[in-house]
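The complex appears here minus one protein chain, its other protein chains still in place.
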Amino acid sequence: MSILQILDIGLAGLVLAVAAWTVFARDAFAAVVGFVAYGLLLSLVWVRLFAVDVALTEAAIGSGVTGVLLIGAAGRLRKLEASGGDDELPGASLRLFAAALCIFVTLVLAGVVLSLPDPGPTLAPEAARHLAETGLGNPITAVLLSYRSFDTMLEKVVLVLAVVGVWSLAADQYWGGAAGNPRGAEPDGTRALLAQVLPPLGILIGIHMVWVGADEPGGAFQGGAILAAMWMITMMAGLTEMPSIRSRLLRLVLVAGPAVFVAVGVAGVAFASGVFAYPTGFAKPLILFIEAFMTLSIAVTLPVLVAGPPKRLRQQ
Amino acid sequence: MTAATLAGFIGSALVGLGLYGLITDPQPIRKILGFNLIGSGVFLLFGIVARKGAAAGFAADPVPQAMVITGIVVAFSASALAIALVLRLYEVAGPVSLRSEHTSNKAEK
Amino acid sequence: MNVLLDLFSVIAICFGTFFFLAGTAGLLRFPDALSRLHALTKADNLGVGLIVLGLLPHAGSLLAALKLVAIWALIQLAGATSAQLIARAIRRSG
Partner (left out) sequence: MNAAPIASASTAGGSLLWLAIILPVVGILASLLSGGRHAERIALLLMPTGFGIAIAIAIFLWRSGQPLVYVIGGFNPPLGIALRADGFSAVMLVTTALIVAAAGFYARAIFATPPGITEARAPLTFWILLQAIWASLNLVFLGGDLFNLYVAIELLTFAAVPLVCLDSRAETISAALRYLLFALCGSVFYLLGVALLYGAYGTLDIVLLSDRVSSEPVVWVAAGLMTAGLLAKTALFPLHLWLPPAHANAPAACSAVLSALVVKGSFFLIVRLWFGVLPNVPHEAVSFILAALGSAAILFGSVLALQQERLKLLIAYSTVAQIGYLFLMFPLVQGPNLWVAEAWSGGIMQTLSHAFAKAAMFLAAGLIAESLGHDRIRDLRGIGAVMPMTLFAFGLGGLSLMGLPPSGGFLAKWLLLKASIEAGRPIWGAVMLSGGLLAAGYLYRVLAPALSSDILHLKAPPRRSREAVALALALTAIALGFAPKAFFDFLQIGRVAVAGGSS
């Protein structure tokens, strides 16, 4: 058994242990903190599966932004429920039944996964064959923005709908107001320092990730998530604030990604072989063009979703 | 044992663990955590499928990887909507567990 | 020359991991939150610093070396800020 295998087994054990902690921990807040650590460990597993793009996404969105969202919520719930009167678990028989069901599902899945052919069927050669047409070097970016760009566009629409859904939970009187704390609500030296030092570098790294995403691991999702994190840090420090949900600029940026995507896609009918096709030779510049707007939209959508529905009237 | 096989076990176990949390825990936020665990288990299974599809000079099949990236973003959006619902429910009704509240069959008074 | 550089890397990384180990032991063994925090941050800063130092000769290019240094700097910044915030939260909650 090589060292790498021992490390793999150790990592596997650690991931499962932390996952079990998030399920069985008594305190919801502790479980959420466990979940963030779990996400980071999981991105190491993704690296071991040679899926660096996914590892970056998992670390940035699956663990990072989701972590901010969940920790914020768990903190607020802890404040809201003084006594926390609903901690009672269901009866032992139900838990036993659930445990049996879950063990059964796990065993069946593990059995089936092991029985999958190895080496398995793959679209990698197909993806490689068409890579030249896209002018890209990163096949995953090619799948996301060319071969299956329709999925990606629709997933951007999912993000827009999530924003509408979250906003729909506002109290009526706050419609047109803003979420989160106003600027300068809680002045704090440490956070302000971080919010001043980190963003220049973070923005650089975010844009770099999108740019190299054409050829190397990275892309609009990962870069956008980093930009989103920078904005969230400045908001937490009270240096910036969420704009009003009725702000025309905010809405423009929210829909810019999917709108440009749809526009370029439909233009393919006139200028290329069909909808969501790129004209020969223009694939790469068009993909980068779409990615630029997608990054912008993601960078704004993620913080908007984390901030939740508007909670206060806008200060004029 | 290859990393992919090991990941297969982790993925399956995560689905089971998450499902257990989703079924048994009455607190909505814990149910959301359970859903996220199942989700990441499913994504890992995609990862194994991708790894087994290594070919044409790629260390893993890019198509399932792209699907996972899409899936992670969708899972985040779902968590955001669910959290917003939970917080709104607490605001309007106070602490509520999804188990104690019953399907109201009775006429509204 | 190469052997010397390798030796340097091995020693630096070994020391780096030792600090991580010590920090982890401190995190687990120290009695209260503030001293645990103390063990963790000291170990992290030195540990990451030494590991990055050990990896620098193997970076291959100037850009890669700069990225390694940037990683170290970012961890410093994040570690220092979060330690401050955690310590303040501990003090506030008593």
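Per-chain numbering from 1; labels A, B and C assigned in written order.
Convention: contacts are C-beta pairs under 8 Å (C-beta built on N, C-alpha and C of every residue); 3 or more make two chains touch, one makes a residue touch a chain.
All figures in this text were calculated on a predicted structure; none of them were measured in a lab.
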item	value
Touching partners, among the displayed chains, of the absent chain	A, B
Candidate in contact with the missing chain, chosen from A:108, A:132 or A:313	A:108
Residue numbers in chain B that touch the chain omitted from display	15, 22, 28, 31-32, 35, 38-39, 42, 45-46, 48-49, 52-53, 63-64, 67, 70-71, 74, 77-78, 81-82, 85-86, 88-89, 92-93, 96, 98, 101, 103-108
Residue ranges of chain A at the interface with the undisplayed chain	108-109, 111-113, 115-117, 120-123, 126-127, 130, 146-151, 154-155, 157-158, 160-162, 164-165, 167-172, 175-176, 246, 251-252, 254-255, 258-259, 262, 265-266, 268-269, 272-277
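Keep in mind that, in the parts below, only the chains that are shown with their structure count from here on.
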item	value
Cα-centroid distance, chain B relative to chain C, in whole angstrom	33
Chain A-chain C separation of Cα centroids, rounded to whole Å	27
Chain B residues within the chain A interface of the complex	1, 3-21, 23-27, 29-30, 32-34, 36-37, 40, 43-45, 47-63, 65-70, 72-81, 83-88, 90-91, 94-97, 99-100
Chain B contact footprint on chain A (complex, rising order)	5, 8-9, 12, 15-16, 19-20, 22-23, 28, 31-32, 35, 38-39, 42, 45-46, 48-51, 53-54, 57-58, 61-62, 65-66, 69-70, 73-74, 76-77, 80-81, 84-90, 94-95, 98-99, 101-103, 105-107, 109-110, 113-114, 116-125, 127-129, 139-140, 142-144, 147-148, 151-152, 155, 158-159, 161-162, 165-166, 169, 219, 221, 302, 305-306, 308-309
Residue numbers on chain A that touch chain C, as the complex places them	190-191, 193-194, 197-198, 201
